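Missing here: one protein chain of the complex. Every other protein chain is in place.
Per-chain numbering from 1; labels A and B assigned in written order.
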Amino acid sequence: MKRQLIAAVGVAAMVVGVAACGSSGKSGDSAGKPANYNGKTVTAWLMDGSAPQAWQDGVKADFATQFPGAKLNIQIQKWDGVGAKITTGLSDNSVDVLEVGNTQTAGYASTGGLMDLTSAKADLGGSDWAANLNASSVLDGKQYAAPWYFSNRVVIYNKALWTKAGITGTPKTLDEFYADLDKLKATQGVSQPIYLPGQEWYTYFGLIAGEGGQIAKQNGSAWAGNLESAEAKDAFGTYTKLQSYSTAPKDKDEATPPQTDVFSKGDVGAMIGLGWEAPAAKDMPADNVGYFPLPGKTADKPSGVFLGGSNLAVAQDTKNPDLAKGLLKIMLSDKYESMMASSGLIPNKTSLNSLATTPFAQAAIAASANGATTPNLANWTSVENPPSPIKEFMTAVLQGADYDSTAKKYDDQITTLLGQKQ
Amino acid sequence: MRRSLIGRSWANIVAVVLFVFFAFPVYWMVTTAFKQNSDIISKTPVFLPLGGTLEHFTTASGAAQFWEMVGNSFIATLGAVLGSLVIATLASFAISRMKFRGRKAFVLVIMMAQMAPWEVMTISVYMIVRDQSMLNSLVPLVLFYMMMVLPFTIWTLRGFMAAVPKELEESAMVDGCTRAQAFVKVVFPLLAPGLMATSLFGFITAWNELPLVLILNKSTGPGSAQTLPLWLTSFQSTFGDDWGATMAASTMFAIPVLLIFLILQRKAVGGLTAGAVKG
Partner (left out) sequence: MAVQSEPVRVNSPGRSGAQQPPKSRRPAAGPSLLSRIAPYLLLLPAIVATLALLGWPLVKTVLLSFQNLNRRQLVQHTTEWNGFDNYKQLLTSAEFWHTTGRSIAFTAVNVVLIMVGGTLVGLLLNRLGSKMRLFLQIGLVLAWAMPIVAQTTVFTWLFDSRYGVVNWFLNQLGWHSMATYNWYSSQLSTFFVIVLLIVWGSIPFVAFNMYAALTTIPNELYEAARLDGAGSVKIFTKVVFPSLKPFFLGTTFLEVIWVFKCFTQVLAINNGGPERLTETLPVYAYIEGSGNSHYGMGSAIAVLTILMLAVLMAYYFRIILKQEDEL
């Protein structure tokens, strides 16, 4: 899902984290064994920006107590070339425990590089994991990873500008939202009512889900692109309408330029983004930033959203499977999941949702009710890899290409990518 | 050769225009790096950044393990350049000065070797290095970077070597030098421009290399064998629209190359103007 994440969540996370001490004190698995782990090292790869420093420090400390003598080496990997890094990392045995994006997990699981954790699931706390969050960790009935944290996009808006435009309250339907955007457009000092680049396919994906559609559909055992479907077309109508309020480039995604930077300048009415994309306090006071779920066509439910997130997995070839699983257990424990929740992310257990009290998290959790994830397919990664056919499709249609024929063209590409031999 | 004043000034004007064309991107990179953010993102470009800031450089060099990466880059690059110079000097002497069976074949191989598409051979290189358990080390980087520049170095040095009149060497041998001594005392000094020029090329190539190091040296943290291109590219994607910091990083990345250029360039000019290689 994301490129770089939450950076400013450390402090809050630590406070809550210490208070919410969970079950990690004693692990049933390792308690009975002689505690000699001298000279053993576990390497964990986390992505740049995923885990707050306090979270890492806490995990390290707990690991040291629980496995005396063993060394935990947490390496933060940059997003550049992440696919090549993980694939080769699994191949050359340079990682034991790793963070994997939820849309990518099936792909790595199908390589045989991830350890089957089915038998360890209960010990890891798996009985309480939210079923929809756990779905991406499972392939062919086997548990290849464990859900770590999730998030979804909401509308992030500039309260001052909204007040200036004379808007009171947040919209409950898309039509109300359009009306608000029209008001913003007419307001002085607003450069664009909403910032929405042409290739923000996560939002488009959410809209398709909201229409009850699928971005790819199953035909027997094969999968095919489904942009031609009526639902996808309707959803794209909504996207086009929203995008027409933006002067953002039609051929870029939300990361180039980072929409945070654009929004932070203070003259943009709103954007659709994740919690960590909210402006830093030095750029915009936190109480000027509001959040609400992207409304649906009717007031009874918000629009659909793409449910992104990360899972944690153990490499099949790890030399210290017990230590790796032990580490996983610590990382997934309520103590550390609470830290993730209090920083505004959705934790793996519904029971911890109440800790996610940031304004962003409240909007996000409301929206996540209507959340969906990409099909759990080994080849799905290829669809997301640049050049992604979905993104190119969006740009083409936004720039005036005919919907149906363009959709057909890119559906064919998606079908080919999904059907490629492994 | 005297030319008319008009002819001269016409040439001078073109020279100034060309200077701007070639130097402007570099100038723009350096000045952007020093500008305040408000001056960077402004509808009217600021050409002279008075009241600049060093903040972008602090941001850029504040990345984790920055100085370690600087060290690694220098080791990998210098190792590759020195290695290729030594090997290439020996080989180019043989092909430019000696007749032997297989010489043509060797020249052909060297020409073909220049065509090697390294960027798309990364996966085979990776598998080889992986199977030799040499990942996360500077040694494979030095070796493969050396190989990337070796064909060009041999090719170029051979040209320089062929340009040194044989008579010089032979007269030294008449004076009682062995062939090796004659080479070291007479030919080698005349090769200075060639050696400089090829080391420049080697330095730039090795300094820039990204696709290999990306998958060979994935281990981060203290003691990692990562190099500066990784820093520069991750920098771009992490800071995205922060052009000041990106340009500061690019400037810092370019400085060593520029310096080496300036240092070597003068010697190389000296070598040529001495007239020794004009034949």
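Note that in this section contacts are C-beta pairs under 8 Å (C-beta built on N, C-alpha and C of every residue); 3 or more make two chains touch, one makes a residue touch a chain.
It should be emphasised that the depicted structure is a prediction, and the values quoted were computed from it without experimental measurement.
**Q** Of the residues A:Ser110, A:Asn288 or A:Asn353, which one touches the chain left out of the display?
**A** A:Ser110
**Q** Consider the whole complex, including the chain that is not shown, and state which of B:Ala113, B:Met134 or B:Leu168 touches that chain.
**A** B:Ala113
**Q** Tell me, which residues in chain A touch the chain that this view leaves out?
**A** Touching the missing chain: residues 81, 83-84, 87-88, 90-91, 107-108, 110-113, 249-251, 316, 381-382, 385-387, 392, 395-396, 399, 417, 420-422.
**Q** Name, in rising order, the residues on chain B that touch the hidden chain in the full complex.
**A** Listed in rising order, the touching residues are 1, 3, 8, 11-12, 14-16, 18-23, 25-26, 28-29, 32, 40-45, 86-88, 90-91, 93-96, 98, 100, 103-104, 106-109, 111-117, 119-125, 127-128, 143-144, 146-147, 150-152, 154-156, 159-160, 162-163, 165-166, 173, 178-179, 193-194, 197-198, 200-201, 204, 207-208, 210-211, 229, 232-233, 236, 243, 246-247, 250-251, 253-254, 257-258, 261-262, 265, 268-269, 271-272, 277-279.
Keep this in mind: only the chains that are shown with their structure count from here on.
**Q** Indicate the whole-number Å distance between the mean C-alpha point of chain A and the mean C-alpha point of chain B.
**A** Here chain A and chain B have centroids separated by 41 Å.
**Q** For the complex, give me every residue of chain A touching chain B.
**A** Contacts found on chain A: 3-4, 43, 48, 73, 75-81, 84-85, 88-89, 91-92, 94, 255-258, 261-262.
**Q** Considering only the defined contacts, which chain B positions touch chain A in the complex?
**A** 64, 126, 130, 135-136, 214-215, 218-221, 230, 233-234, 237-238, 240-242
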